[in-house]
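Removed: one protein chain of the complex. Kept in place: all other protein chains.
Each chain gets a letter, A and B, in the order it is written, and its residues are counted from 1.
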Amino acid sequence: MNRPARNHPGFWAFVAHRVSGVALVLFLPLHFLALGLALESDAALEGFLAATEHPAFVIGEWGLVTFLTIHLAAGTRVMLLELLPWRDTRKGLIAFGAVLAVVVGAVFLVRAG
Amino acid sequence: MTPVWLFLAQRLTALILAPLVIAHLAMILIVADGGLTAAEILDRTRGSVGWGLFYGTFVLAAAIHGPIGLRNVIQEHTPWRGRSLDAAMLVLGGLLVTLGGRAVVAVVGQP
Partner (left out) sequence: MGEPGGARETLTVEVWRGGEAGRFETYDVPQGANQTVLDVVTWIQRHAEPALAYRFACRVGVCGSCAMTVNGRPRWTCRTHVSRVARGRRLRIEPLRNLPRIKDLAVDMTPFFEKWQRAQGRFTPTRTRAEPMAVVRPESAPRRAADAGIECINCGVCHAACDVVGWDPDYLGPASLNRAWTLVNDVRDGDRHGVLKAASAGGGCHSCHTHGSCVEHCPVGINPTAGIAGLKRQSLLDLVGGGLP
């Protein structure tokens, strides 16, 4: 069975876009449920947020922030390639998106850690 | 659910989500200093029509954008496709709108 020839930046950008998208859409219901605690009382939400101080949670939030940035950057590149008649695959935008995700993630960790 | 309409919905909601996501990320980075308290969120959102519109739009756009994307992922990596998958994605969208709308009410509504 032939494995496809994939080792190029456009493919990895796609992988990052897809993985981050799946993670985010699966995370969203949990996010909404957590915020919905405020329906019970402010204290209920506060209790949950206090629990998120735990390092495991901070790492998880870092992951989500990074994924969100990746998904935004990769999606923006795809839409630019679809809407504008460029003749190349704009790999520079992939690098830009990757750097942006690392920076945003780093800023988050520095401030939240 | 013809391909071009799904494509249009996906791309339109992406355009709507982009500025909302940028604002959301900016807020997260600003507020992330030290721990996050309920007061930091609720003092801003309680009774605010503006934030209600912001998050309400966010929820609606994400509830459309997410399931359409997930549908592609499932069709391409599993044998599941066809009407039952379309129905499941509609259910997911409904779930996201319901839970998300509830969350918006939770943080914007006056207790």
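Keep in mind that, in the parts below, a contact is a pair of C-beta atoms (placed from the backbone, for glycine too) under 8 Å apart; a residue touches a chain by one contact, two chains touch by 3 or more.
These figures come from a predicted structure and were not determined experimentally.
Contact with the undisplayed chain is limited, among A:L26, A:A43, A:I59 or A:L83, to A:L83. Residues of subunit A in contact with the chain left out of this view: 2-6, 8, 10-11, 14, 78, 81-83, 85-89.
Of the residues in subunit B, those that touch the hidden partner chain are 2-8, 72, 75-77.
We adopt the following convention: only the chains that are shown with their structure count from here on.
Remark: subunit A and subunit B have CA centroids separated by 14 Å (rounded to whole angstrom). The part of subunit A that touches subunit B in the complex is made up of residues 18, 21-22, 24-25, 28-29, 31-33, 35-39, 41-43, 45-46, 49-50, 52-53, 65, 68-69, 72, 75-76, 79, 82, 104, 107-108, 111-112.
On subunit B, the positions that touch subunit A within their shared complex are 11, 14-15, 18, 21-22, 24-25, 28-29, 32-33, 35-39, 41-42, 59, 62, 66-67, 69-70, 73, 92, 95-96, 99-100, 102-103, 105-107, 109, 111.
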